[in-house]
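One chain of protein is taken out of this complex; the other chains stay put.
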Amino acid sequence: MTNFGSDNAAGVSPQIMEALGAANTGSAQAYGADDVTQRLEERFRDLFETDLAVFPVGTGTAANALALSTLAPAYGVVFCHENAHIEEDECGAPEFYTGGAKLVAIPGSCGRITPETLDQAAQRFRKGFQHHAQPAAVSLSQATEWGTVYTPEELAAISEIAKKHELAVHMDGARFANAVAHLNCSPADLSWRLGVDALSFGATKNGAMAAEAVLFFDKQRAGDFLYRRKRGGHLFSKMRYLSAQLEAYIADDHWLENARHANRMAAMLAEGLEQVPGTRLACPVQANEVFVQFLSEVADRLLEDGFFFHPWPAAGESGYRLVTAFDTSEEEVAALLQTAGRYAGELARRTA
Amino acid sequence: MTNFGSDNAAGVSPQIMEALGAANTGSAQAYGADDVTQRLEERFRDLFETDLAVFPVGTGTAANALALSTLAPAYGVVFCHENAHIEEDECGAPEFYTGGAKLVAIPGSCGRITPETLDQAAQRFRKGFQHHAQPAAVSLSQATEWGTVYTPEELAAISEIAKKHELAVHMDGARFANAVAHLNCSPADLSWRLGVDALSFGATKNGAMAAEAVLFFDKQRAGDFLYRRKRGGHLFSKMRYLSAQLEAYIADDHWLENARHANRMAAMLAEGLEQVPGTRLACPVQANEVFVQFLSEVADRLLEDGFFFHPWPAAGESGYRLVTAFDTSEEEVAALLQTAGRYAGELARRTA
Amino acid sequence: MTNFGSDNAAGVSPQIMEALGAANTGSAQAYGADDVTQRLEERFRDLFETDLAVFPVGTGTAANALALSTLAPAYGVVFCHENAHIEEDECGAPEFYTGGAKLVAIPGSCGRITPETLDQAAQRFRKGFQHHAQPAAVSLSQATEWGTVYTPEELAAISEIAKKHELAVHMDGARFANAVAHLNCSPADLSWRLGVDALSFGATKNGAMAAEAVLFFDKQRAGDFLYRRKRGGHLFSKMRYLSAQLEAYIADDHWLENARHANRMAAMLAEGLEQVPGTRLACPVQANEVFVQFLSEVADRLLEDGFFFHPWPAAGESGYRLVTAFDTSEEEVAALLQTAGRYAGELARRTA
Partner (left out) sequence: MTNFGSDNAAGVSPQIMEALGAANTGSAQAYGADDVTQRLEERFRDLFETDLAVFPVGTGTAANALALSTLAPAYGVVFCHENAHIEEDECGAPEFYTGGAKLVAIPGSCGRITPETLDQAAQRFRKGFQHHAQPAAVSLSQATEWGTVYTPEELAAISEIAKKHELAVHMDGARFANAVAHLNCSPADLSWRLGVDALSFGATKNGAMAAEAVLFFDKQRAGDFLYRRKRGGHLFSKMRYLSAQLEAYIADDHWLENARHANRMAAMLAEGLEQVPGTRLACPVQANEVFVQFLSEVADRLLEDGFFFHPWPAAGESGYRLVTAFDTSEEEVAALLQTAGRYAGELARRTA
């Protein structure tokens, strides 16, 4: 099987495996009092060029839901894109963690909301009107669920609308690395400098085993995160192993190199697919996900040949999603392209 | 630092580290569709000699809270010992996951409740009386938080009372291995054969990195666990790494050997401490925890000398808890005993 | 002030006031063990021609949220119209009571969803797929929030789709009386015979002081409503006064007469407004609510003259909502029509 199914299907990078081994030396204080965790805040402070609070957790869903529960009250509204992970793929985790806040789904092409659509959505809920759930936060996925990346300018404009409505800004950064790699900017320029209050900084999809960091750029905002994390069952006793993953992940640009590679593989895939007769990209490819419409026979043959990827009806008729990861090889991409090209060619000859 | 502070401060056993490496070969289906997870149920079925449902999660708190949320409704009552982990050390996780069920704390010596105290507690809540929260489950810690172990006979008697009140039986088995090792019985004889409905089968404290399995012995009872787990953020995308830990943990009696070793170290510690003048055990030592009252000067000197363990006021004046783990060495135990003996002796001479 | 603002601004009908007085004779068992409450089930059984369970509560929000919490699990999805009261006007009560279920808002003209739009919405959530919140219920407002009424045929078709997706059917009947009055059918024909599982049977808007009944047509489905009601603080100690309102409400067709009157007033208002130059109805008027677009100057003058009604931007430019109640008089309607006609006429002459 050649995996284009998900970056979650990828393994763990050698550097991170090594860090886990290195952390496994005798005893260490539990629950985050260990040395690795203790220095993690400093590491992230260096990376983001600002003081911040860091909370390691094990899954992206936990990161998102816990962050939102800190930013939005039970009677709050969280605005997000209609295909956001928090809206579509977390079985109601944000609702659970916030105690029943309302997710309001905003449509938008290729995974992006706009200042206008956010403004419109927020206006539906009147501040101070007791019958209405109260606008509390906006959650932005960067990179988006459709493999696109918000530009800093787009984010700044959305952030301004958020301020106007007194919304906290959460960023679902399960693929934050891919966005930074795409924009070639600093992490700071893509987060707190644009008004992001809390960032779910993902590592799992990009080479870690199971590690995400929730970052609050204003420590006050972190508030009672400690208790919420424990209460959610997300305080790991042997936390050094989470922290070691995160430390290795951000050391020596490992995270960016992984993301750059995955992005490059996706770009190569996209360029190649555009040459395949009958194949159409559904969205611009800016991160590590490629949404395409194949000729259905071509897709069927690729799947039969052991290329693994998911049907994606929302991408249109005969739509599919292909995902690359830090460990996707050029050979794998080339093989898929070659095979697709061959089948498309055969098909053209047959129907000619 | 010589660690007697917690079994959570221990590292990961070589066997489990190796299993993690072995699982790290290329891509694998995410969210539990991988091979290791797929065969996990069979492995546990063999171990427990019955059909069952297995759900890997990352922390003991998650295992307990999720299991209880499946067994008790929001308006339910969960009975437990007043020092149960779910009552004292999880920051309200069971209340959170159940949607506000009531934990009713039952006193009892050395961490154990009795059929009588459970019966009494359950009678306070009238079935069908709308003003009362409704009796739903009992949670038993095996081994207990006080390093003791319920005998199968004790459990059978409690289980009978549970049936009388139509209570589901949950077992917090964060240290289930130590209990099985102590009793030298089969896992089945200590769980479903005694009426246990759901077991939080712990591995983390006994050599894993972060892995616990929630077991339901009646698959029907597992009900909607799938959704609750995802919603709690406890569905790991790269689940193979959790499952690999669990598989290695129960393979070749690794879990029992680890537990037997830890128990032996605790027994050695206890026997030795009983010889130290002025030192008194607060509870029988049946698993891997030792609760003692030291002469306060002796305790202070031990801590200064780099032996690490926690004060435990509930164990009485100058009370402390010492915990052994799979990686505690005889030398470490001997060193502590020798040092304690020396200080106690000096003290005796001085005060003589 | 002449009230067209809300049927909630109306008072209590003489018959219901009288019933409250009649109930106030000495002591009576608390919490529903009184005589009035005891015979309430029989009264409703007669009215609905079937066995059922009846639970009096004090507000419509409580009725809806409690009913839905019985029909949908915390990880469930409740489908409803995008302008449903539960979606827009209850500050997240259904989310609170269900423990965080997801409300999915379906657009549709004049407050109605269709079998097709429900089918489409339900398909977004895959049954058994752990990442997705699970389809659980559909909530239909009858009459709708836009003053329209579903026909039995429309409801039957929606109900069929609900069955296909295994959705429980809830009906928000805050204005059920107005719907029955409009269709001139039996309550049974508009509820359980069409597959409705639970009905929030409203009385407050139609002449009661504060009384709604939650009806379950399959007593099994009522399940744990008792505990949920108490836990929500909605079990009234002196319940006889709630029950007395409900009993008087459904006695001697009082509820239908009130509704027929309110509907007639709305129809008279609508017919008259259609004659007013520049005034446009936004939706057909089938119950007791009239949505209109006035010439803005006409609206301003009416409000200045002491006619009270709310702006309703969703009804279009210069949109307003006018509501009639059991106590709206023909004189009040005539006065408004005459005044509106006069101002519109003046305006026409001025601009001619």
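We just call them A, B and C in the order they show up, numbering each chain from 1.
Quick note on the criterion: contacts are C-beta pairs under 8 Å (C-beta built on N, C-alpha and C of every residue); 3 or more make two chains touch, one makes a residue touch a chain.
From a predicted model like this one, the values you see are computed outputs, not experimental measurements.
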If I'm reading the header right, one chain is hidden. Which shown chains does it touch across the whole complex? A, B, C
Checked against the full complex, the residue among A:R43, A:H85, A:K205 or A:K230 that touches the missing chain is A:K230
Given that one chain is not shown, which residue among B:I16, B:A74 or B:A137 touches it? B:A74
The listed residue (C:Y241, C:F291 or C:W312) that touches the chain absent from the view is C:Y241
Which chain C residues would touch the chain omitted from the figure, given the whole complex? 1, 3, 5-6, 8-12, 17, 20-21, 24-31, 57-63, 65-66, 90-93, 96-97, 204-205, 209-210, 227, 230-238, 241-242, 327
For review purposes, identify every residue of chain B that touches the missing chain, sorted by number. 74-75, 88-92, 95-96, 98-103, 124, 130-134
Contacts of chain A with the missing chain: which residues? 31, 73-75, 99-100, 130-131, 133-134, 224, 226-231, 235
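As a convention for this text, only the chains that are shown with their structure count from here on.
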Could you say which chain's mean Cα position falls nearest to the mean Cα position of the entire protein shown? A
Compute the distance, rounded to whole Å, between the mean C-alpha positions of chain A and chain B. 35
Multi-chain contact residues (two or more partners), chain C: 74-75, 99-100, 130-131, 133-134
